[in-house]
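Only one protein chain is missing from this complex, and each of the others stays in its spot.
Entry: chain A
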Amino acid sequence: MNSQDLQNLQLIQIALERIRNVERPLSVSSVSPFINNSTILSSCGVLCLNPTQESINQEGNTQREKAMDVNMLQRTYSDLLTSLFREGILNQQFTELQQLQDENNPGFVYEVVSLFFEDAGRLINELISNFNQQAVDYKKIDAYVHQLKGSSASIGAEKIRSVCQTFREYYDKNDIQGCYNCIQPLNQEFVTFKSKLEALFTLEQQIVAAGGSIPMMRH
């Protein structure tokens, strides 16, 4: 093997190394705001283009790719957040929470939303199990829904809050069927909310890990 072959071999080895470091190559268009799969999310960004060319211009392209990573992550984040407001999953109160977060309290929104996940999850489980009893204690159920309404209002989980309000209106009219019909939607809204917010937080972590900043948005 002459020195040219050796050099080519080394270039190929570098290229292979770079290909191997890409977890899951994805096209940009497949990254949509509605992704619930965190594995896909965790790998959105790096595209392996022409390895040989890349390996020659290694240094410059790494930086360019990083910038592309951050930009795409930020765009995905903004799109997701905008869609959450547009669909009525979040309301203005969520923006209030974001405004309370700063460099001294970087995890505030995450902490509060995590508390909500626990709290709401527990309450919904109680609701479902109470509804399955032989003798349903509606007063107890109403109390749970009151709590859930309060905490969902506190974090800006608009759809959940709204279903709770509907439930309580049925309860006031002694409309048991109406109450019962709210339970499944309540659970569904919670599941949706949880997965969307988890996707949002995952994006935030990735943006920060890639050296970017979380886009501030006005709604």
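Basically, a residue touches a chain if its C-beta (ideal position, glycine included) is under 8 Å from a C-beta of that chain, and two chains touch if they have at least 3 such contacts; residues count from 1.
Keep this in mind: contacts and distances are computed from a predicted model.
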The complex's invisible chain, by UniProt name, from "Acyl-coenzyme A oxidase", "glutathione transferase", "pantothenate kinase" or "Two-component response regulator": "Two-component response regulator"
Contacting the left-out chain in the complete assembly, out of A:A143, A:I176 or A:M217: A:A143
Residues in chain A touching the chain absent from view: 91-93, 96-97, 99-100, 105, 108, 111-112, 115-116, 118-119, 122, 139-140, 142-144, 146-147, 149-151, 153-156, 161, 165, 168-169, 172
